[in-house]
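Removed from the display is one protein chain of the complex; every other protein chain stays in position.
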Amino acid sequence: MLAYFIRRLLINIPLLVGITIIVFVLASLMPGDAVLAMISSDTPVTDDMIKMRQGELGLDLPLHEQYLRWMGNIIQGNLGYSFVSAESVSKMIVSRIPATLELMGVSLSISIILGLTLGTISALKQYSWMDYGFTVFGFIGISIPDFFLGMVLVFVFALKLKWFPTSGFITAGEEFSLADNLRHVFLPALALALVRTAVFMRYTRASVLEVLGNDYVRTARAKGLLQNVIILRHVMRNALIPVITIIGVNLGVLFAGSVIIETIFQWPGIGMMFINAVTGRDSPVIMGYVLLTSMIVLASNLLTDLAYSLVDPRIRYE
Amino acid sequence: MTTTIAKLEKIRPESLWSKAWKRFLRHKLALFGLSVMAVLLFTAIAAPVLTPYSPIKQDLRNLRKAPTAEHMLGTDGVGRDILTRVLHAGRISLSVGLVSVSISALVGIVIGVAAGYVGGKTDMLLMRLTDMVMTFPSLVIIITVAAATGPSVYNAMLIIGLLTWPSIARLVRGQFLSLRTQQFVTAARSIGVSNWEIAFKHIFPNTISSITVAITFGMATSILMEASLSFLGLGVPPPTPSWGNMLRDAQSMNILEGMPWIWLPPGIMIALSVLSINFIGDGLRDALDPRSLL
Amino acid sequence: MNKLYKVLSFVLLAVFLLSACAPAATATTAPEQPTAEPTAVPATEAPAPEATAVPEQPAASTGPAGVLRLPLRPGVTVGSLWTAAGRHLDEAFLSGLVAVKWTADGVQPMLAESWEMEGEGTAFIFKLRQGVKWSDGESFTADDVLYTFSIYANPKVGAIHAGKLADVVGYADVKDGKTETLAGVTKVDDYTVRVELSTKSPLFVELKVPFISILPAHILASIPADQLKGNDYWNKVVGTGPFVMTNMVQDQLVEGAANPNYFEGQPKLEKIVFQVYADSNTMLAALEAGEIDGMLYQGGGIPVDQVSRFEALPNLKVFGNMDAGLPTFLLVNLKKDYFQDVRVRQAMMYAIDRKTIIETVKLGTGSVSNTMFPGAWARNDADLTDYQYDPEKAKALLAEAGWDSTRQIDLQRYYTDQVNKDTVDAIASMLQEVGINAVVREVKSAEFQASVDDGSLELAYAANGQGLDPSLGFLVTGCGQRLAVGYCNEQVDALYAQGQASADRAVRAPAYQEISKLLNADLPKVWLWWEVRPVAFDTRIVGLAEHYTEQPLLMFDIPVYNEIHLWYTK
Amino acid sequence: MTRLLEVKDLKVRFRSDRTIIHAVNGISYSLDEGGSLAVVGESGSGKSVGMLAIMGLIPNPPGWVESGQALFKGRDLLKASEGELRLIRGKEIAMVFQDPMTSLNPVLPIGLQLTEAIQTHLGLDKNQARERAIEMLRMVGLPNPAQRIKDFPFQFSGGQRQRVMIAMALTCTPSLLIADEPTTALDVTIQAQIVELVRDLQKQLGMAIIWISHNLGLVAGVVDTVLVMYSGFIVEQAPVDDLYEHPRHPYTLGLLHAVPKLDTENQERLASIDGMPPDLRKPIVGCPFAPRCPYRQEKCDQQTPPLFEVGPQHQSACWRWQELSKISTFGEPL
Partner (left out) sequence: MSTPSTLVQVTDLKVHFPIYQGVFRRQVGAIKAVDGVSFSIYKGETLGLVGESGCGKSTTGLAILQLQALTGGQINFNGQDIAGIDESQMRKMRRHMMMIFQDPYSSLNPRMTIGGIIGEPLSVHQIGTPQERAERVQELLRLVGLNPAFINRYPHEFSGGQRQRIGIARALATNPSFIVADEPISALDVSIQAQVVNLLDDLKKQFGLTYLFIAHDLSMVRYISDRVAVMYLGKVMELGSRNNVFDSPLHPYTRALLSAVPVANPKKERARQRIILEGDVPSPANPPAGCRFHPRCAFATQECRAQVPELRNLSTQGKPEHWVACHHAEKLA
């Protein structure tokens, strides 16, 4: 099993290299470069200065040399420095990742808790009005673009009802407090959570229904166990196994997909950092972000497998 | 003898497709979805004759007018008729959905079949490629590519298509691998059918129903992606209307609050079309469930 | 008086650039001798402006007492060395030798108590204020000034305001990398600094010095110039400003606490917070929800279509008709042969119904412009053709010029706010009407800059300030200018030189009016209108509102001394 | 002997798509305490469904009990609430299912699966329950029970899993064990082990047993009474010896003759029952076996035959049961 995971890790390396090459090329194809993007409105800039700055940043080198340079640094554990702020990219990522993780964590918790609960109820009450209601909710959930939902949430809950702040990480000017922070995370987390709640709900429902049809559930009932024990111990335990895969897949997707929501809600995570980097043509930051998200996607796939093997004793990876 | 053959079968055999169709018709949500989709498609195709206005032509004297008999859904920031734009946007959004899902299906099927059929090293390589594309943080790639190539309808179609094929490739390959172990494949080998024919005559037709379902859901995804892209200004470029870029034009709070006729219609159209395609997909999945066919 | 005008125009210029909404504006101008390097000045995207805030008038509002919360654009938090928008942070945390008075009528002493001009502007002697402490307790001395001037000029630093020191003796050597020390800046004693200029520059103190924020030599001098950017110092700035930086999270927020030792007196506010917003709608929502205290140029001010919405909020004071003095135009690439025929440009002028657009899409804000100088004295409107909307004439001109109506023309727009989007759409459709097949393309500022660079630009909707007083700017339509894009008229350059030669407006006016006329006829750009930029701030902050009431001009991104230390919350 | 279970006119229906499947069509039988009964039939004959219905284990939807009574120790199980049934299930009536692979929860160790029932019904604490579980596993002949109790089902062979299932069923010493094709998924040598085991345990514990099977041979040696089902009907019921020696229903006869005998040389051609079982989606008119019956008469197509008393405790649902005594092989003309 260990060998299996090591093997998987090794296979991921060429994958990452491929991804970075492609993104590197793409990033270099973006019109304009970091220097041009930095030119400010109120300042006279000469072409000399532009050329000089470009030379400093290595933007005048052939593409493959730029890549090799970058790769060489990566191997030494150095993600490079932002063209814009000259900050170390790894430092930028480290300082922003907690916010993204919090947003993901809260959003994922909301969608897991809601999705699994509603999905289970839906399955247990198959064909009831609740089931139909949840199903329709689920479909609507996967049909509304999250950015649109985000806009509507801000409008309704922040501007009209004033229950939650419109944006940000904490209230400006106040000391950090968890309660305040949680109030801020709620709306963006909710906007991100809806789709996944719907997805998890549908998977859970299908999975629970399938498990309910299994012989061992009948066995459990035949043993005269309490309904709750049957549901929690026998049904859920098994029904969760396929749901874990979906959660795992979404972990990666969520990480890379919070970009728009982070921007709309001004959430100071790596998604916003990425958008700013794209705007500023800050390719070390773009590359650092892509490398990170790809690694997280790959890692979450691996974790999913691992979780799978923990939940299901039958699984032995060879 | 010829005549006997012709006459023998009087009862029309019930093909799998007609059986599936019957099952599909029993799926209420799917029927709902299908009818909504039919209406959407019709209005999109017939948009030019349904309304007297041009989706692009502006009327600066009639800006942001609330719905009236003349402009049933009001007008936007440069006086264009929202109804007209929503209908024309349907053409764009639906065709982006269709084209990109076709690209995605084409690439996905070719790669999936190649991997599942050839197997071995080819399979390994193709699956790594698939993994790679799947691992791409897709939004990230989309933003980067769109920023690199500039927004256009065709780019949107291509980008979406080229990023979404892996799920179809995996599906096809998975089906190939599992169908390869089915006894009817061994049976085909046992009577001397060539590998090529096994792949295309025996295995492939059996993957069509799953592919159909995947394509349907893929279409929903593509429409949503187009909306996101256009919303970000990376998809369909104005003034050509698409539901996504119409929503982009409605982000400000005063429009959200005071001019719902500007943002509600495209928002509803996105949700409605994605919803009905999902319903159709759900119905197809039930109708084409391989377990119900064997 | 001259000074006043100069300052004002300067201010305007800067403002304009940033202006327009959200992302950037292009712009230009800068007081530089046109001779020097061709400076181009585009605007950038994500222009971040930042803020100074502004408030005033009492009112009911939420928000923590004693705290001023201002919005900031991302990517600008490194101080004014590298981004113009860093100005707003400098105002809170650093000080210059002098600052432009908040009333905009001249400069006032800051770290320099007084200064003297030698000759007709060939050298200046600054007497420094004594007893000023850096926030780490060290004393401020002439060494800091020497260090700062050298570091601003050092090309390894890449400071955007480096050009402001171009007239200082030794600048060329520093620029060429021969030395890192600016020879023309010398220490007379610990509290006296002499700056020697290579050319006569009587307005040096008013126009250039305010842009230079003095940095602590005792902390930074040991850091190699090429490592200054990204240095940890910028995350915990030690300064002489009214606030002391207490917390800084890149692209998230910057916080400062009142500096009890501030040389102008301890600020009445306890705390200042700059909250970063990447999205202008988010910023507006935050303002509406009372989460920040003002909306100035950050995020482009208040979009004109939302003014009434914000006016309805009881806690906000909205200045809805702030003249930005900003000429907006279509930038035309005259290097493209199909744009070279002036009749084509004339046709565009006639094709666009500017009045209607202003009345409708722009909700009545702004006024039609037919040339580039906003100051009425610098142009004689009677001389100018006003290109009344006449599509038939446009078509006729195009026909004469042999225009190919099948050619698709790329029309770039980097503004993303609703009104500008609608505006450009309207322009495009009017151009299409007469047979110019313009297709709007939304671009990032970097992309726009790149298209100027590589000559691929065709048309762009842009704005840049020339300044109310042309003398203070530099001629963006002159030969060799970055944003002139192909227009070179030596007569214009000569007139401009003539206008620069005197301090007397009466002497200068004819030259500038002549330029205006030439530009009106030659149409190096397709002139559209002067912009209006509404701003708003929360009345719980008492401070600057009077200023706005009296002076309908925007001044941000130049070192106006806003006297933040006198502001307080209701 | 006291009557343990009496089932009367049990009818079970399922809904499938838009049609109703008539799975069990009014069956009645009874079982004494300590007695043994085999229910034999082919797939779809309703033999398992009938048992599940008694236990309240028919999944609803799509199935339901249409009518009938199932008196267990005098109480009608079909009218009992879920709570009452729960107390009976596992404690009074236990079941062993066909496929031990799928009938055990794959992700729980077998120890837990055993003890949960013990704890539920016997009120023992965790340790006592564990002791009891180990004891039961030892009783069913599982080697090393104390260690293996931590293992998961996939770590056992098919035969061992079925032993675990049996141990699980017997932990509360039920008075009735329903064995639903417990050996069908097993190889013949393992099948013999399990049959032997159940037979021994039944003697040892004195419980009654209902053995569901499709294999007439298998049940021949293990029960007193055999009940043959076809299309949801009981077609014949008799003491075991009588049934095999004097079958009085064509279907029973056919079944017996369709299987070659292992212990006889050179057999004649197998009796083959032509056609297929009827479609349960349509109500059955007449004798359900009539379409495949070589002895069919007009009456058979129109009237469903009742169960005739054809001998001591021997019943057959065939209009021509009397004449059937004359033939020795299925298919031979009357």
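Letters are used for the chains, namely A, B, C and D, taken in the order the chains are written, and counting of residues starts over at 1 for each.
What we mean here is this: a contact is a pair of C-beta atoms (placed from the backbone, for glycine too) under 8 Å apart; a residue touches a chain by one contact, two chains touch by 3 or more.
The model shown is predicted, which means the values in this text are computed figures rather than measured ones.
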{"item": "Options B:129, B:177 or B:193, residue touching the unrepresented chain", "value": "B:193"}
{"item": "Sole contact to the chain not displayed, among D:24, D:65, D:117 or D:218", "value": "D:218"}
{"item": "Of D:17, D:187 or D:323, the one touching the omitted chain in the full complex", "value": "D:187"}
{"item": "Interface residues of chain B (partner: the chain not displayed)", "value": "1-2, 5, 8-11, 13-16, 19, 182-184, 186-195, 197, 202, 205-206, 290, 293-294"}
{"item": "Chain A residues that touch the omitted chain in the full complex", "value": "3, 6-7, 10, 318"}
{"item": "Footprint left on chain D by the chain that the document does not show", "value": "42-43, 157-160, 187-193, 195-196, 214-218, 220-222, 240-241, 244, 254-256, 258-263, 265, 267, 269-274, 276-277, 292"}
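Heads up, the rule we're going with is that only the chains that are shown with their structure count from here on.
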{"item": "Cα-centroid distance, chain C relative to chain D, in whole angstrom", "value": "90"}
{"item": "Centroid spacing, where centroids are CA-atom means, of chain B and chain C in whole angstrom", "value": "47"}
{"item": "Chain centre separation (chain A, chain D; CA means) in Å", "value": "53"}
{"item": "Set of chain B residues in contact with two or more other chains", "value": "147, 150, 251, 253, 257"}
{"item": "Residues on chain A engaged by chain D in the complex (per definition of touch)", "value": "126-127, 212-216, 218-227, 229, 233-234, 237-238, 241, 311-314"}
{"item": "Chain C to chain B touching residues, read off their complex", "value": "281, 284-285, 288, 303, 305-306, 308-309, 353, 356-357, 360-361, 416-419, 421-422, 425-426, 428-429, 439-444, 447"}
{"item": "Touching residues (chain side chain A, partner chain C) in the complex", "value": "30-34, 36-50, 52-53, 56, 81-82, 84-88, 92, 95-96, 99, 154, 158-159, 162, 165-169, 171-174, 263-266, 268, 272-273, 275-276, 279-281"}
